[in-house]
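For reference, the structure is listed below as structure tokens.
Excluded from the complex is one protein chain; the other protein chains are retained at their positions.
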Amino acid sequence: MFNYTFQWKQALNRLPQMLDGALVTMEIAILSMALGIALAILLTVFRLSGSRPLMAFATTWVEIARNTPALFQIYMAHFGVASFGIHFSPFVSILIGITFNNAGYLTENFRGALKAIPDTQGRAGRSLGLTQLQSFRYIILPQMLRISFLPMTNQMVWAILMTSLGVTVGMNSDLYGVTQDLNALTFRTFELFALAAVIFYLITKTITIGGRLIAARLFRY
Amino acid sequence: DKLDDIISSGTLRCAVVLDFPPMGMRDANNVPIGFDVDYCNDLAAALGVEAEIVETPFPERIPALMSGRVDVGVASTSDTLERAKTVGFSIPYFAFEMAVTANSGTGITSYEGMKGHTVGAVAGTYEAIALEAQVKEWGEGEFRPYQTQADVFLALSQGQLDATVSTSTVAQANVQSGNYKDITVVGFAPFDTDYVALFAKRDEYGFLNYLDLFVNQQVRTGRYDELYEKWVGGEVPKLMVPNAYR
Amino acid sequence: MIEIQNVRKSFGDLEVLKGIDLTVQRGEVVTVIGGSGSGKSTLLTCINGLEPIDSGRITIDGTEVHAKSTNLNKLRRKVGIVFQQWNAFPHLTVLENVTLAPRKVLGMAKAEAEAIAEKQLRHVGLGDKLTTYPSRLSGGQQQRMAIARALAMSPDYMLFDEVTSALDPQLVGEVLETLKMLAEEGMTMICVTHEMGFARDVSNRVAFFHQGIMAEIGAPDQLFGDPQHPETQKFLANVR
Amino acid sequence: MIEIQNVRKSFGDLEVLKGIDLTVQRGEVVTVIGGSGSGKSTLLTCINGLEPIDSGRITIDGTEVHAKSTNLNKLRRKVGIVFQQWNAFPHLTVLENVTLAPRKVLGMAKAEAEAIAEKQLRHVGLGDKLTTYPSRLSGGQQQRMAIARALAMSPDYMLFDEVTSALDPQLVGEVLETLKMLAEEGMTMICVTHEMGFARDVSNRVAFFHQGIMAEIGAPDQLFGDPQHPETQKFLANVR
Partner (left out) sequence: MFDTALTANDLVFLAKGAGITILVTAISVVIGTLLGILFGVIRMQLGPVLAAPLTFFLDIFRSVPLLIQLVLGNAFVGMVLQLQISGFTVACIVLSLYTSAYCAEIVRGGIDAVPEITRRAARSLGLTWGQDMRYIVLPLATRVALPSWIGLALGVMKDSALVYVVQVTELLKSTQILITRLQEPLFLLLICGAFYFVISFPLARFGGYLEKRWSND
């Protein structure tokens, strides 16, 4: 009926290579999230700082990250900055690109979370003699991270999906890159991409479900 | 069969890769041109139908063919045995020699000189597969595949890559264009000649037969030389493999 | 001693405090009553320096709260405050809520801070809730925890801002009991409240605020029994 | 006449109503008091069919509420209900809030619905707020609007579920006044409330709920003055 014989065996034979690729994909996503969260906290502090240059810096970052395609950002992280003589390996480029994107979106999430934390929390902290920074660190931050935990797992899923854009900056060791290389080699496009789709699905599902379990564990209050 | 279908439909749809100068590219009006484009036009003329160029990025060539969106691939496609398990190839219609192009700052002067450097090529191409294997064998240096020929040369002139292996035609064209700073062709890559063929569905013997004959006729009639002169220039590569059939 | 001298404070165009004068002696309990928006909460947050003031002076034991040179974080250890709502830090257990400030502000060791926290929590009747999260507490228990948390810093003064207003009627009693106990122990307190019974029983003086002005202040018997200012009369008539 | 006969209702394992019997005559005002979770709200939502019941019967003017054959949408026109909170449809103006049901449910023309709505809104003292959005109203005004909205359907019965509990103390009065006015006009009402003064003044009978049981019911003087059930005594002692 299809004029095409599916050769799933051929694709399955390549499964070990693809799973290695999946590990790299996870590695990128996890690193980019860890860095992204750290940067987003910093950007959030900048936004709250009241200092105009810092606020402008944070805002510019957030708006560019949110208003241009991720593909564009990743391409820029490699070829764009290279125009100024700064060279990053594909791995570092994709990491920077996704981290930049993550940080932008997470900062925006944090803003929403902060709005949900009553004013009196910070005031209560300050009233106890905590400094502004201590009050942020011990009272606001933990609550902010809790409120934005589910958005963060969503962002993690996006980070996984965004790794597929690494091919534009020369990545071929991640799941999508490996799949594409195998495709070039064998022309078994459907089998390979379908298999990749299944792996991606399983990874992202694990993250979503894992995120919920962790949330239930972590946030007993 | 397919051959009849094409003739009766009145159009021949060719999958062509358009970021692979001078085989496929666009002119100043962004109209497709190049060796492969002309070749497709010739094929259509022989069949007595209209040619339609379908721009096809690398991973979409097979789905485009299998889903019936194109009839034939005129896409400088290397006729590897692995790929032939999936599609049917004609006899070779073109052959590439591979050249090494290096960033002037690196001091690379030969193929061997690339050892230990960061090198790259267009992802999934014949030369990329060979070069990646070579880098593994050397055991030092790094291999990076980029999505398009343009990205490879961009990375090369930015210094992100120290050298690349590409078809000599592309290398010459890009160096001469003057668009890229600091790059020079430093020699040939000792890869097997990259024979490329037309491809169609594996079981369309009638059509594949026709394609074989068409390629043969292009050489016989001198059209192949003519096109080569037009798009590449210089000594025309032999399409016959010494000491072998076909 | 808390001295408030001619304090004025605006939010944008709105003048919320229009020259307040009030001196609270050590050991005194002053209750503040008044309509919504009359500036009661604002005054409290000015006293512990959470809000800047526009003019006037507030001194606590001689230290001027709003002077540039004043270390507010240090000053605030002297002045505990409990708000109407959302006092509890929801992500910390009851014990952690109370030990946070002693540990981070006073740099106490964990064990020492916990000893103090336990003592204060037992004091307010929460000795058995140490490892509970605030979400498991009733509103009244949360407020008592907030009081213990403030007490753990050994403050000399306590400010209470309608600490029972957000509570179910059944829970009001337990919190007022705690406040009464504190007052009897001699804590200096300023309490903003709607609970007239409490104001009458516990306070040395009651102040009535109206539109940013302290319209009237006096002993509870006098203010409730024989209010002078027409607004006070109106207010008290409405309340019951 | 509303007749409630041996009504039982559980949420999962929790039996919230454990056999309630109550008959409310036309023109009667019955107040329901009781602790949190005693099943008061649940009873009201069962009466107008918002919640199914497990056993027993509720009939309104002879129509069985939970019978399969009953057209609930039609029945509900007879029975207005106002909740503690979030009664207002925030995206509609006050007038639109009130005209929505007459227009969509009764199919009234716009002009007619508006005439009725205006009348009812004036009745509750909101004649000047027709084009305002609820977010601009005080809580008390929102509750009065909700009452007008229910009245616009010309119901025979009104159910009120702690309509003043979420209000600032100052706003309680205006809403209770409106309820009193309704009662005086002869509306049949069941009011769940914490306002004992109101219960005493307005109701014909007061019912005390405790843990899903109607522990006691009687005339206000009797129930407040001489409560029989020990839980009633405890409850009333606590409330004041």
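Note that the chains are named A, B, C and D in the order they appear, and that numbering of residues resets to 1 at the start of each chain.
Following the convention adopted for this analysis, a residue touches a chain if its C-beta (ideal position, glycine included) is under 8 Å from a C-beta of that chain, and two chains touch if they have at least 3 such contacts.
Fair warning: this is a prediction, and the values are worked out from it, not measured in the lab.
Trainee: Which candidate, D:59, D:85 or D:165, sits in contact with the chain we can't see?
Mentor: Considering all chains, including the one not shown, the answer is D:85.
Trainee: Which residue from B:46, B:95 or B:150 sits in contact with the chain not drawn here?
Mentor: Considering the complete complex, B:150 is the one touching the chain left out.
Trainee: In terms of residues, what is the contact footprint of the unshown chain on subunit D?
Mentor: Against the left-out chain, subunit D lists 45, 48, 50, 73-74, 76-77, 79-81, 83-91, 100-101, 104-105, 133, 135, 146, 149-150, 153.
Trainee: I need the residue numbers on subunit A that touch the omitted chain, in ascending order.
Mentor: On the subunit A side, contact with the omitted chain comes from 2-4, 63-64, 66-72, 75-76, 79-80, 83, 157, 161-165, 176, 189-190, 193-194, 196-197, 200-201, 204-205.
Trainee: If the missing chain were put back, which residues of subunit B would it touch?
Mentor: So the residues of subunit B touching the unseen chain are 18-19, 21, 25-26, 28-30, 54-57, 59-60, 63-64, 66-69, 148-150, 153-154, 177, 179-180.
FYI, only the chains that are shown with their structure count from here on.
Trainee: Could you put a whole-Å number on the gap between the CA centroids of subunit B and subunit C?
Mentor: Chain centroid spacing, subunit B to subunit C, equals 81 Å.
Trainee: Among the residues of subunit C, which are close enough to touch at least two other chains?
Mentor: Not one residue of subunit C touches more than one other chain, so the list is empty.
Trainee: Listing for subunit B: what residues touch at least two other chains?
Mentor: In subunit B, no residue touches two or more other chains.
Trainee: Can you name the residues of subunit A that touch subunit B in the complex?
Mentor: 2-4, 7, 10, 78-79, 82-83, 85, 87, 89-90, 167-170, 172, 177, 180-181, 183-190, 193
Trainee: Taking the complex as given, what residues does subunit B use to touch subunit A?
Mentor: 58-63, 66, 80, 82-83, 85-87, 120, 123-125, 128-129, 142, 144-147, 151, 154-155, 158-160, 201, 203
Trainee: Given the complex with subunit A, which residues does subunit C contribute to the contact?
Mentor: 45, 48, 50, 73-74, 76-77, 79-81, 83, 85-87, 89-92, 100-101, 104-105, 133-135, 146, 149-150, 153
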